[in-house]
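Some chains omitted; the rest stay in position.
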Amino acid sequence: QTEGRATHGKTAQARHGRRGRGAFIGAVHRIASRIDDRWEVVAGALSSDPERARASAADLGIAPDRAYASWEEMARAEAAREDGIDAVAIVTPNHMHAGPAIAFLKAGIHVICDKPLAATSDQADAIAAAAREASARFVLTHNYTGYPLIRQARAMIAAGELGEIRLVQAEYAQDWLTESVEATGNKQAAWRTDPAQAGAGALGDIGTHAFNLLSFVTGLRTEALLADLQSFGPGRRVDDNAHVLLRLERGARGMLWASQVAPGNENGLRLRVYGTKGGLEWGQENPNVMTFAPFGEPKRILTRGGAGLGGSSAQFTRIPPGHPEGYLEAFATLYADAADLIAGTGDGALLPGIADGLDGMWFISACQRSSAAGGQWVTR
Amino acid sequence: QTEGRATHGKTAQARHGRRGRGAFIGAVHRIASRIDDRWEVVAGALSSDPERARASAADLGIAPDRAYASWEEMARAEAAREDGIDAVAIVTPNHMHAGPAIAFLKAGIHVICDKPLAATSDQADAIAAAAREASARFVLTHNYTGYPLIRQARAMIAAGELGEIRLVQAEYAQDWLTESVEATGNKQAAWRTDPAQAGAGALGDIGTHAFNLLSFVTGLRTEALLADLQSFGPGRRVDDNAHVLLRLERGARGMLWASQVAPGNENGLRLRVYGTKGGLEWGQENPNVMTFAPFGEPKRILTRGGAGLGGSSAQFTRIPPGHPEGYLEAFATLYADAADLIAGTGDGALLPGIADGLDGMWFISACQRSSAAGGQWVTR
């Protein structure tokens, strides 16, 4: 499945297409790209079955001549068009990122790709090599970085409001793999628990999100880690629970927990950061609120764009505080940033890219090596 | 300011335009109509100043020949076009709803109008009369009814899960008028505290939301009320705090509090309903969660589309539980329902309309009469 969009209004020159098998995350990308009216779907390779590809294209309002049978063809044809797409969204399973990503980058078309970067380090390295040589940009949708209060947290830490960072406690807990649903025909579960397609389990699917988030917010690089991985689900071939210790730059320490077998947790992504001068706590399920505890003073409840917050979070929000924004708006912020980047009206400084993708691949592979060795420290 | 949109995909025949002075709520309507890709802006009367009207239209991608200088002209011209808009969005101050609403209804164009219905009962009655005679539909954006868990609550109560309803505690608390910001050049505050433009203060702006929500969820009509209104802000000419007692059908009783002078409250819309068999509690600022207490059992945390919830909320949501949806998605659900209604693919049974608008006008005027009389009961 591939879609193309054209941006609206002043950035009319920017265009993108999208590739993906759809499911939950495909619809998310479509809505996210629509919210700020900066993108339009104009092309797509939506299925390897020509009949289905045509039908899906029609559904999305894609002209028949831009409904392609393969991404190879789409990259070639769109690159050749005067009004070709500017960007393509890749939302396929992890092992199918590298092919289209490299093709579109080589065709000079910007790539907006779902995470993790790839299913294997080799695939990831190939994408990175292509990106280095390409004029086009590569954006990785670590979408949680689009939450206004996450950007606020990053700005506060960068400004020294927490002092020197000592501790990072990150977690992403779910429960949807508590039972072996991959054996019951659940397609999402099937590919996400297939080592060949996913490359990793909880680690790649949600662990990389938690890892990216802590890196994004603290600005600290992880230098070493130690992981204890488990596959609790009977017959499960990938990890469904990861316990990880982290050693970060400048002496900071961290813990990261990613799980898909913790009953009662839907998308419990939670980040807590503590420094010499204060602490911050945030959770994704109620993302419009963050607590900030300056040491020795009462804890404060910061709200998205709320009273006394300064501009850091307000600039990434669309509606007044107290009216909740959610997952789709945070995702949309990445699409808006990408439009700005491509249009030259923004520098994309906050957009995750290749470096973050490689960092995530190191995280996955280091955790896997550590755990395979019985739980040993792995250094960069 | 007026915009027009054409729906996408299968309901390509549906189209709408939008009228509004913009500000916060104008942008909200635009995003909300975009989220589900059912609408497109294709026409507008965006300013009484022709120069500004043209510029704004260009910004929104409206063709120059559909950028009108007035809503009268827009209604006439769009009704005459083969590809004319199907619906218009009216998001002007309250006293400017009636004019365009009646004109578009008479022109056979569906109307999506912000609440409250009007600034005066006379205006409201005129709209109602026009709607009765029109073939076009009238939708009132009591947007909080679009929250999935609010629809879940309505369904649970209709199914008898709370037993006979005894009590409704509704409130909508804000703090943005704690000080007299209308005197400092805040445009939003200026018209919302002007009796001529707004018709009422907290009562109309947020009180009607709370009142509509409790009516929507319980299905009970309010038969009598008593109000104690205050204008705490120095020099303020409308109410900024309303304390209201309610007597509903079948012996139920209620309290409603609307305030814009309660420091620490952003958009504290909260609803609690108690019956002979259980209770429900929901708050707008974290709308993806609702508690349900079956009497004599532990309280349950219901999440939007979450475990064990049944379909009632899941059908109005776009992403999995644990990924928060917010204000814009709830608003979008009204736009999607309206597109279905117009396209004949839905019955609009959950969409607020004229009857709700008149009910809200009764609420406002009954509260004003009650309070003016020193706090007396006012019956329908």
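Going in written order, the chains are labelled A and B, and every chain counts its residues from 1.
Keep this in mind: a residue touches a chain if its C-beta (ideal position, glycine included) is under 8 Å from a C-beta of that chain, and two chains touch if they have at least 3 such contacts.
Quantities reported herein were computed from a predicted structural model and do not represent experimental measurements.
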{"item": "With 2 chains placed, the number the full structure-file assembly comprises", "value": "4"}
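Just so we're on the same page, only the chains that are shown with their structure count from here on.
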{"item": "In the complex with chain A, residue positions of chain B that touch it", "value": "8-10, 24, 27-28, 30-31, 34-37, 59-61, 174, 265-268, 284-289, 303, 306, 318-329"}
